[in-house]
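The full complex has more chains than appear here; those shown keep their coordinates.
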Amino acid sequence: MSFNTFGHLFRVTTWGESHGPALGATVDGCPPGVELAEGVIQHWLDRRKPGQNKYTTQRREPDAVQILSGVYEGRTTGTPIQLMIENTDQRSKDYGDIAQSFRPGHADITYWQKYGIRDPRGGGRSSARETAARVAAGGVAREVLKLLAPGIEIQGYMVQMGRLRADRDRFDMEEVERNPFWCPDAAAASVWAAALDDLRKDGNSVGAVIEVVARGVPAGLGAPIYGKLDADLAAAMMSINAVKGVEIGEGMAAAELTGVENADEIRMGNDGPMFLSNHAGGILGGISTGQDVVCRFAVKPTSSILTPRRTVTVGGDETDLVTKGRHDPCVGIRAVPVGEAMMACVLVDHLLRDRGQTGGQTGGQRGRIGL
Amino acid sequence: MSFNTFGHLFRVTTWGESHGPALGATVDGCPPGVELAEGVIQHWLDRRKPGQNKYTTQRREPDAVQILSGVYEGRTTGTPIQLMIENTDQRSKDYGDIAQSFRPGHADITYWQKYGIRDPRGGGRSSARETAARVAAGGVAREVLKLLAPGIEIQGYMVQMGRLRADRDRFDMEEVERNPFWCPDAAAASVWAAALDDLRKDGNSVGAVIEVVARGVPAGLGAPIYGKLDADLAAAMMSINAVKGVEIGEGMAAAELTGVENADEIRMGNDGPMFLSNHAGGILGGISTGQDVVCRFAVKPTSSILTPRRTVTVGGDETDLVTKGRHDPCVGIRAVPVGEAMMACVLVDHLLRDRGQTGGQTGGQRGRIGL
């Protein structure tokens, strides 16, 4: 991971600004022979697309992806895949006010302090529009998973909005697609809807916690010490705009447990070893256990709000700033498909890395248990 | 970050197992001309050293570091620095029982499932002894900081043990060195001592939360999107043994805030812009703001406990396992200097990367505010 590239063998480099002509992702190292069409990637982009309901920004972007390279007759060739999404609904005038001021909570000031130049239109490179490129790359990754590890399913959902938590006892994964919050607890989604309406009318915003689960991940993905599966997931999720915390399994709550409580005990099942609990979130020593890989991350409230906040200008004058424009009152909602995309990219990268070093699932060098 | 290497320009590769002849770190890309002596590194190793009080493992390791390369007449030459620590107090017989069984909560099973071979003595590569190499590398990093960014101070401390939280109102940073928990709240440290005694006698263990703060970090460190300072910190901390969650600034609690609450407002101070709060933990858009960089991570309870836990053997038999040997009842304690070391390494790497791309603090291309 460096600069704008993510991954070691399955390498995603994203590019583009919020209000430039286009943005996209260069996906390098993709295995050959993977079936890939724009429509498949579009499916995932449509889930992230703005303007779908009153809880997300009203910017209207079709987010139509074009595959410019790396695919021939519907299959990947093993060469770099260029995915381009044109920006069509830029309203740069919305941002005229902020070219000279730094929006609190935004990267305006740090980009300026680092580079001495910034594209102020819509936040430029630091805009959440960059995550469209991630979702497109994640669409490619999902097709690779279908070929290499067909049992893997990735699902993201919101488990908390502000101080309101969903109730795990009410979780029904089929509800996730049925409410605008990707929430598996239908009752919570209703409560959130009302609460978010109020916040939006107040010119305010709120944070959220998203959980992403990958089911059917084979044991053995990861690498010792610094190339750990959980270290890469942590980097992947923390790299998403506005994310301030990442958890694996019990996460921060692991601190509260005793060793007796935390041990995921093991018994023999019909298909080999079987864990009796999953406090570890499917990862031990940086390597997947075969259980569900469970990752959560917190998204801070949208910093672009209609309530005036104190700030300074490039010239050093103090001012109060209201961020007009079209913004998500809870940007965490649209982070759900982004988190799924990052999970997919990390898993593909680790599948390839594992296959490289060990021969992978069919490599024959893996240790067997009880056989 | 890949495999056993951390960092892009300041690159640390650690090697070695718990019970092999030695372990160490290869530090590549270090700037030349940095004063470096074994004693300076030893200072930091001594803080992490086991056996210093009853709350850490009774393994007695001098952890004496040798510099084998990269230093000439007391200064770094710009070539790779090899830091070696010999293992002297291996008692591999302690581990005879577990060569055929998988300790719950440990990486025994995943290493076996991935590689088909594992060094069972003390956990082999997955042992927390690997963190000695990190601390040694961190000692080098701290000397680089002295030269390149002399104002930076890094301090780690424990803020929570189990369900017991330190009280920020009682924080006194001078207390950190005065109790075995590196706790800035002396009263909490007393309570923790009693609680940990009980747990230890019960053959149990407990988790912890560590906070690492870097003060005096200049604005402008970090890189867009995937090479973000917070993404690299997340990977760095999550790569430490037993860590299950990482937070920057407000961390997971950011989800609970509204945009009005979360905005770190800005005013002009005597030395330029000044933030009125630090919910962001010193990082916006992946780039440092000049405020304190605040990072927290949760360490799960030690999995090696004297209470029997259910598991299976390599042969597939079900068994109950008690992990004898010499273990930390709260491994989080010794994670404090490790977290500090990772912070130091990340900051040096980003200082060099920033200097490479922009010319760094004296590069003249940075944006000024109000001047």
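Labels for the chains are A and B, by order of writing; each one numbers its residues from 1.
The working rule: a residue touches a chain if its C-beta (ideal position, glycine included) is under 8 Å from a C-beta of that chain, and two chains touch if they have at least 3 such contacts.
These numbers were taken from a predicted model, which means no experiment stands behind them.
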### Query
Whole complex: how many copies, 2 being shown?
4
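Everything below uses one rule, namely that only the chains that are shown with their structure count from here on.
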### Cα-centroid distance, subunit A relative to subunit B, in whole angstrom
25
### Summary
Within their complex, subunit A touches subunit B through residues 1-6, 8, 14, 102, 104-107, 109-118, 125-126, 130, 160-163, 199, 204-209, 219-228, 230-239, 241, 244-268, 272-273, 276, 279-281, 283-290, 296, 298-305, 307, 309-318, 332, 353-354, 358, 365-371
